[in-house]
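Of the protein chains in this complex, one is absent; all others appear in place.
And now, chain A:
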Amino acid sequence: MRPSVNRPPTPDVHENQEKEPTLQETINIKLIESGEKERLMELLRERLVECGWKDEMKAICRAFIKKKGRNNVTVDDLVHVITPKGRASVPDSIKAELLQRIRKFLVSAAL
């Protein structure tokens, strides 16, 4: 038996990806459709304000604008400057809380 001869050609990897979304994308779309993503973002926003993260970012932006002059700064520049600092300074407790919420959502969505 040589079944492999009759088998249709394997689609190449690129095509496959376009058709079937990755697990991460599926979860993301589920989160959006259920409205959970919006709730999570609201929670995150609130937590980041509470812990002073937002003020910290604001201060960095202000300092940057002062340095560069306020007519020579774009939103893109600001995002570029604060992104590494911002990502690094999100408190672990907040990350844990969000992860917990996402896990809970996944469990409830899988049922």
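Assume a contact is a pair of C-beta atoms (placed from the backbone, for glycine too) under 8 Å apart; a residue touches a chain by one contact, two chains touch by 3 or more; residues count from 1.
Methods note: contacts and distances are computed from a predicted model.
Asker: Unshown chain, UniProt name, "Ubiquitin carboxyl-terminal hydrolase", "Anaphase-promoting complex subunit 2", "F-ATPase delta subunit" or "Large ribosomal subunit protein uL4m"?
Answerer: Options "Ubiquitin carboxyl-terminal hydrolase", "Anaphase-promoting complex subunit 2", "F-ATPase delta subunit" or "Large ribosomal subunit protein uL4m" narrow down to "Ubiquitin carboxyl-terminal hydrolase" for the missing chain.
Asker: Across the whole complex, list the residues on chain A that are touched by the chain not included here.
Answerer: 18, 21, 25, 28-29, 32-33, 37-38, 46, 49-55, 70-71, 74-77, 79-80, 83
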